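Got a structure here, written out as structure tokens. Questions coming.
With one protein chain removed, the remaining protein chains of the complex are shown where they sit.
Think of it as A, B and C in the order they're written, each chain with its own count starting at 1.
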Amino acid sequence: METEVVHTNFKSEEYFINMGPQHPATHGVLRLLLTIDGEIIKKVEPDLGYIHRSIEKMCERDSYQQIVHLTDRMDYLSANINNEAVCLAVENALQLEIPERVKVIRTIIGELTRISSHCLWWGVMGMDVGALTTYFYGFRDREMINDIMEETCGARLTMNYNVPGGLMLDIHPNFVKRVKDFIVHFKTKLPEYDRLLTGNVIFQKRTVGVGILSKEDAISFGASGPVGRASGYSCDVRKHHPYSAIDKVTFNEVLKTEGDTYARYLVRIQEMWESLSIVEQLIDNIPEGEHRVTTNAVIKLPKGEYFQKVETARGELGVYIISTGTKSPYRLKFRSPGFSNLSLLNHIAVGGKIGDLVATMATLDLVIPDIDR
Amino acid sequence: MTKEALQQLIGNWLPELEFTEEESQFLNIHVSPQNLHTLMSQLKSNPETQFDYLFCLSGVDWGEKLGIVYHLESTSKRHMVVVKVTTEDRDNPILDTVYDIWATAEFHEREVFDFFGIRFNNHPNLKRLFLTEDWVGYPLRKDYEDDVNMILY
Amino acid sequence: MILLSITENIHNWLFSIMPEGVASIVEMVLIAVVYLTIFAVAGLFLVLLERRVAAWFQLRIGPNRVGFQGLLQTMADAIKLLTKELTGTERADKFLYNLAPYFVIISALMALAVIPFTKEFHAFDINIGIFFLIAISSIGVIGILLGGWSSNNKFALIGAMRSGVQTISYELSVGLSLLTMVVITGTLQLSEIIEFQKNGWLIVQGHIPAIIAFMVFMISGTAETNRAPFDMVEAESELGAGFHTEYSGMKFAYFFLAEFINMFIIAAIATTMFFGGWLSPFGITESIPWLGVFWFLAKTMGLVFLMMWFRWTFPRLRVDQLLTLEWKYLLPINLVNMVVMALIVWLNLTIRF
Partner (left out) sequence: MSYFSDIYKGIKTLLTGMSVTGKYFLTSRKGAITQQYPDNRDTLKMFDRFRGEVIMPHDENNEHRCTGCQKCEIACPNGTIEIIWDRGIDEVTGKKKKKIDQFVYHLSMCTMCGLCIDVCPTDAIEWGQNFENSVYDRSALTRVLNKPGSKLMPGVED
């Protein structure tokens, strides 16, 4: 009886805190309902839907050309790759023959998008673990890519550059030169990233061994992209289901086996090198030709079901179109990488501290519009 | 494994399965709601199929029926299959959860519940994911009507 | 020199027109007012300095609009904060909630009293100077704890608890690393410590153990002021704003200012203890004593810059790693270091010019 009294007196109590929807570490309007005991996290429950726009429902009334521009607004950091996914799905359904030039340009722009997304992630990752200066260094390099995009596509973030059948415009005359400049510039800056953050002892202490995700769990939770690859799960869509011009280049799929936050960090840094090498291989070999094949003004897909996967900066984006033969899809589902990656947050963050949660979440690289769609 | 071999193999497990391949790049398996869980756990655990990666789970409103489409891939054997299940009960559709087979299904099923109103047996935390708790109706159903935010076709 | 004669004149004039007791009280009040004004303004300029330095580290330009090169920016900010509404949470402990900022700012300003700028410009030269500094600088944490606890916000509470843990641990290192130097000087009085360094700054006199002590002092001093990489208390990516989440207007400004004054104090202590305070390098300006203020401030600003450099380069530690660093690394090193220092002093191995 007496022991019980002592127990109630010194009971450690779990309590709830709301992380978000306005919180610096949630990168958007994600709300996490944390159950914590002191500093230790007992449960993480994401609360979504703060910017749900029901893109899937909107797609059911839009034409296929119009759907492409909605995908810009999902994972806005890899907008071009999202565009590409829908375009590839439509083109495959129509069995259109796409010019080589288009494929190569799409791949180059896709990889540049990936680098730009990872640059932003690197800056924000540093900021989440407390090194504010990384943010500006990451953005400096991202800015160069944004300028390239702006010159060729006309916009910096929501490009809508791909259309079913090719590209909206041909590449700008300056494109090749600018990309080459960027490659030279970025090759000197990437080692700096390592010196500033990767090697830093505090950063390593914060990330090594934190938020461990085993390979089995990664597959079971549907993790994809760098999150899955850091756990040793080979899930690069570019390797397993190559699309566009990706089969023309050689690149390594970056795999790590540790599955912790540091491994996820390293995978992304390595991926920037790989993407850079892909761009380097392709930039001198853009074939001449048309930038677009003409399609009907009203695209009607044959009745049937179509699935197209691409590898965005965050992982595997799937576009599942059910067509009944009309001008808009009967049902269109986006399998977004962030959604699956978020679902494993509770699994890997429990038992860590608040600081661990923030670091873990940073390496999951969540983009909330991608999750909320 | 090729589509034919898969069809051969899986067809032996349950007699009532329907296979289609037309209008799709994958092998489609239609299964009745009663046998869904059995088939799914078989697909995951059978050493020859090993579908351990559920990469897409979509709810579909087929008009009269409500259904779910599961896209499965095997990470070791690299073959894919699509499993479809439908229920005709539009007012109170209930299906079995596959959360215990693939953990990712927890969130995907919550999403389906949110937008299509399909309930899942044995789901650990079945509640609205995106919409608020007091939302009336299931927006991605074809018969959903919203007078405020009208969607014009 | 002119400055000193003015203080002399005021002193004489005050004592000539009123009885001795009243005069000394009035004099103290006058000195306090002067100090408060100087350091409130100096604190504001430190904020500006931090912002400019941060900008330069980050490839930015920094505030350059208000006044020449943005010199009046923080003044404008302070005026803005003065006019802002003081918000608070509904069920806050009103008394403690209002008390906390004053605790923090007063303890920060109190420590300034014993800092020797030059031989003459030294408000309060007590014989237990260092002891006083250590004691005062640990009072500030009470204000942070009160503020975090009373504002009825869980983020603030977590921040405050972290602050308590942090200060209790690092207090030890600050004290021990200073004590290591006291082993050489044999006195706690700041003016005597500086006089003692006429034969070489203590960091030179004590060579290896002194350098280690200096490093330990800078690390734990940074922790003491709750600055990055030890800004667990605020940790904006984890706790939003930490203990001052619920403070606004001037109360927030007090916390903010206190942080910068504390940074100045830590740098000033380091200057006094390791770099010879107001003494010029190699005694080049010994004949002009009032230049001591310049040397003191120059050294202090150098150390302040070092702390800013830390802040804008390093990631933040986690709360348990913070304690690991203190108890597993700094404390044992410190204790050994003190023994080594004692041996060096005993064997007369110090370097003197």
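Definition applied: a residue touches a chain if its C-beta (ideal position, glycine included) is under 8 Å from a C-beta of that chain, and two chains touch if they have at least 3 such contacts.
Quick caveat: nothing in here was measured; it's all calculated off a predicted structure.
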Chain not shown, its touching partners among those shown: A, C
Residue of C:41, C:61 or C:168 touching the missing chain in the full complex: C:61
Residue among C:107, C:262, C:313 or C:337 that touches the chain left out of view: C:313
Contact partner of the left-out chain, one of A:18, A:158 or A:234: A:158
Residues from chain A at the interface with the omitted partner, ascending: 62-63, 65-66, 69-70, 72, 133, 136, 139-140, 143, 150-155, 158, 160, 163, 168-169, 172, 192, 195-197, 199-202, 297
Chain C, residues in touch with the chain not shown (by the definition above): 53, 55-61, 309-310, 312-314, 329
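Convention: only the chains that are shown with their structure count from here on.
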Pieces of the assembly without chain A, by contact: B | C
Chain nearest the overall C-alpha centroid of the shown protein atoms: A
Most distant chain from chain A, judged by the mean position of its C-alpha atoms: C
Rounded Å distance between chain A and chain B, as computed from the means of their C-alpha atoms: 25
Chain B and chain C, separation of their C-alpha mean positions in angstrom: 63
Contacts with two or more other chains, residues of chain C listed in rising order: none
Chain B: positions in contact with at least two other chains: none
Contact set on chain A toward chain B in their complex: 48-49, 52, 54, 56-58, 60-61, 217, 219-222, 224, 233-235, 240, 302-307, 309, 316, 318, 320, 322, 328, 331, 333, 335, 339-340, 342-344, 347, 372
Residues on chain A engaged by chain C in the complex (per definition of touch): 15, 17, 23-25, 39, 126-133, 135-137, 140, 196-197, 200, 202-203, 205-206, 353-356, 358
Residue ranges of chain B in contact with chain A within the complex: 22-26, 28, 52-56, 58, 60-61, 69, 71, 75, 78, 82, 102-104, 106-108, 111, 115, 129-132, 139-140, 151-153
